[in-house]
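Please find one structure pasted underneath; my questions will follow.
All protein chains but one are shown at their positions in the complex.
So, chain A:
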């Protein structure tokens, strides 16, 4: 009889401790929390609506599968063969309207790069790799990756570059040429977009920190 009572007490104690443990778990650090609670996100938030107006193509690079904006539709004078009906070598020196006169190559040195490093003179509708293999204009990042391999690694993972729209899946990232002009890829110096005049006044008065 006494034994049974003890068992009841024990059971009650067990139940109480079980329910009281249901409070929020404390983690030692944010990394522990992330580790413990991580879960591939399939929630209600998505970027699909934000991406609806952008034409995208799906690419697979190593373990990364994501979208990049379609490019050919954005190039004003695509398809190139509408003018480049003959190989470039044969068109050179011909009479007629000059095109692309404003393009000045400001990318590495002429020892490393010239037009033919990326463009295929015999097939202007495509780009070509260093070994002469055709690359679609939509996949121009493959050309950049030939030299800029560390940037390419970062871009694939998402450390280099920008998303097209929101943070929520599906992932759509800008491709190289969405931010860099391939003929002159460096960012130029410019003035900051704004200047806080009030901060200057506050600091002169000793109000700032």
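The working rule: a contact is a pair of C-beta atoms (placed from the backbone, for glycine too) under 8 Å apart; a residue touches a chain by one contact, two chains touch by 3 or more; residues count from 1.
Here, contacts and distances are computed from a predicted model.
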{"item": "Protein that the absent chain corresponds to, by UniProt name, given \"4Fe-4S dicluster domain-containing protein\", \"Signal recognition particle protein\", \"NADH-quinone oxidoreductase subunit N\" or \"Electron transfer flavoprotein subunit alpha/FixB family protein\"", "value": "\"4Fe-4S dicluster domain-containing protein\""}
{"item": "Residue among A:73, A:87 or A:157 touching the omitted chain", "value": "A:157"}
{"item": "Among A:34, A:79 or A:115, residue touching the chain not depicted", "value": "A:34"}
{"item": "From A:56, A:91, A:113 or A:165, residue that would touch the chain that is not displayed", "value": "A:165"}
{"item": "Hidden partner interface residues of chain A, rising order", "value": "29-30, 33-34, 37-41, 43-47, 49-50, 150-151, 154, 157-163, 165-169, 171, 173-174, 179, 187, 189-200, 203, 209"}
